[in-house]
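Removed from the display is one protein chain of the complex; every other protein chain stays in position.
What follows is chain A.
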């Protein structure tokens, strides 16, 4: 990032991979989006070719785009309903296992993606790859374990939490959740309170699982405000009216 060579990473990538990658650069961070089918070839080239030499895979994580941009508190129009909007919204975290959203028949855009952070120690550069899964009911991404063996656990984590299946992974087991866990907890349609709770039952003299008894409750509604660009705030802090 700091010692940028003569041509930028984005230009080098575009010259080498052409249309395979959709490249954007924001705040000096280069992001390349690519199809799952191209991932293995691109990853191998990024690791081996002297112009790139991304010797380290720093991170891989899943992401679920369901409900992206969804709000519970409308800031555009005035509504007649009052305070209860704050506690009776519909977004993430407010439903339980029985009431979880079931989707609206495949009308959503693609939900799941795997996001990969690469680091080149030789060139001191970073690159982010994003691979969307074509099929929401069976999210599939080729495994990178043969390119960077260190990705093994990161892929297991993404499988565990999001249900993304990494094709060719040698040992795709759950890693963070409990033995025998059901569901993929970081999906946006998985309740924040979970589905089962565990306790010791003195009658049966063993640990038992039961449906959760806690009520889902989120205190702060989710809002998107247009002053998010902080223009007004910048103007306010610039004119220093408090000091006068």
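Just so we're on the same page, a contact is a pair of C-beta atoms (placed from the backbone, for glycine too) under 8 Å apart; a residue touches a chain by one contact, two chains touch by 3 or more; residues count from 1.
The working rule: contacts and distances are computed from a predicted model.
> Which protein name, taken from UniProt, belongs to the chain you can't see among "NADH-quinone oxidoreductase subunit D", "3-isopropylmalate dehydratase large subunit", "Copper ABC transporter ATP-binding protein" or "Phthalate 3,4-dioxygenase, beta subunit"?
Protein name of the absent chain (UniProt record): "NADH-quinone oxidoreductase subunit D".
> In the whole complex, not just what's shown, which of A:45, A:58, A:165 or A:212 touches the removed chain?
Candidates A:45, A:58, A:165 or A:212; residue touching the omitted chain: A:58.
> Mind listing the chain A residues that contact the chain we can't see here?
Spelled out for chain A, the touching residues are 1-2, 26-27, 29, 31, 55-59, 61, 63-64, 68-69, 71, 92-93, 115, 117, 121, 124, 126, 128, 148-154, 157, 174-178, 185-186, 192, 218, 220-225, 227-230, 232-234, 236-237, 242.
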